[in-house]
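Only one protein chain is missing; all other protein chains are in place.
Order of writing sets the labels: A, B and C. Residues in every chain begin at 1.
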Amino acid sequence: MSTADETLASLTRQIREFSRERDWEQFHDPKSLILALVGEVGELAELFQWVPADEAVSQFEDVARRRRAGEEISDVLIYLLRLADVLGIDVAAAAAAKLEGSRARFDVANVRGVAPRKD
Amino acid sequence: MSTADETLASLTRQIREFSRERDWEQFHDPKSLILALVGEVGELAELFQWVPADEAVSQFEDVARRRRAGEEISDVLIYLLRLADVLGIDVAAAAAAKLEGSRARFDVANVRGVAPRKD
Amino acid sequence: MSTADETLASLTRQIREFSRERDWEQFHDPKSLILALVGEVGELAELFQWVPADEAVSQFEDVARRRRAGEEISDVLIYLLRLADVLGIDVAAAAAAKLEGSRARFDVANVRGVAPRKD
Partner (left out) sequence: MSTADETLASLTRQIREFSRERDWEQFHDPKSLILALVGEVGELAELFQWVPADEAVSQFEDVARRRRAGEEISDVLIYLLRLADVLGIDVAAAAAAKLEGSRARFDVANVRGVAPRKD
């Protein structure tokens, strides 16, 4: 299976089809989908919570742990694409626009090596 | 701009490039990225929190609100792909495997029209 | 057991003691605690994700489900108080100040019956 060229649009369609076949579209209102996404983000967070920050990458080079992380990341992605689909959002276009805006907003000359503060 | 064929791999590369140009890779350890992702999930949740569940789709047909939702979904997606990249995870392959597993686990004949309970 | 008069300060002390006895204070840096809290918020979200919004209260009148919800709410509370403790924050004073500020910010005459919008 070659997945390097998997598109967001194709993955979105597969998830829609998966939901439709199970008659689960009735449960997929936006608020419910966000709660489901939060559930998966929670599982992702749990994998890393007690791992020392500077060992997180190396500890997850272990095959089994990397696969677990990949599963949780996928679960988040699946609910995120399902949410965009339900809202009629073209997530590829939205992400491209967001990146374009961020390139302008965070000018390399000004922010190089500096993490933006949120407070 | 045609984005319908945007791939996960290409978007991942753009985000990596964006981070590299700003010398922000030093901040992108997995735990920090998950916290950043949680921040964006929070902004997404706030958009919908007080909207009646059965009006969420229709209220977000408004152009400005749909764009806002698209921005927050994109922010979550960007941190999620960045996290996968930092961990060396092929997210397209992981998502394909996850969907394949879910198709087997949730057999249509057994789960049709029934939302799985988590308790 | 009478808990109606359980104070935030007393609960915070019990959690600190629990952590100390297990020599777990070493893991309780703020970022790790927030990730642990996110994990518990995720479990809380999962309990409600597919429940129709207008049935959530009634479905959780069931003794077993209410107990499950109480456990997840408690887990979130425990990590939240632990985080405040680690940061040297008097959460009772902070919450009192926040409520006081909200009373002033959301004047009853202006906001009665209107949910604040975040976008």
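As a working rule, a contact is a pair of C-beta atoms (placed from the backbone, for glycine too) under 8 Å apart; a residue touches a chain by one contact, two chains touch by 3 or more.
For clarity, every value in this text was computed on a predicted model and none was experimentally measured.
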Touched by the hidden chain, restricted to displayed chains: A, B, C
Touch residues of chain C, complete complex, unshown partner: 1, 3-9, 11, 14-15, 18, 21-24, 26-27, 29-32, 34, 37-39, 41, 44-45, 48, 51, 53-54, 56-57, 60-61, 66-67, 69-71, 73-78, 80, 83-84, 86-99, 102-103, 106, 108, 111-113, 115, 118
Residues of chain A in contact with the chain not shown: 31-32, 34-35, 38, 46-47, 49-50, 52-54, 64-65, 68, 115-119
Contact set of chain B toward the excluded chain (per top definition): 27, 31-32, 35-36, 38-43, 45-46, 48-50, 53
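Keep in mind that, in the parts below, only the chains that are shown with their structure count from here on.
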Distance from the mean Cα position of chain B to that of chain A, given in whole angstrom: 3
Gap in Å, rounded to a whole number, between the CA centres of chain C and chain A: 26
Multi-partner residues of chain B (at least 2 other chains): 31-32, 34, 38, 53-54, 115, 118
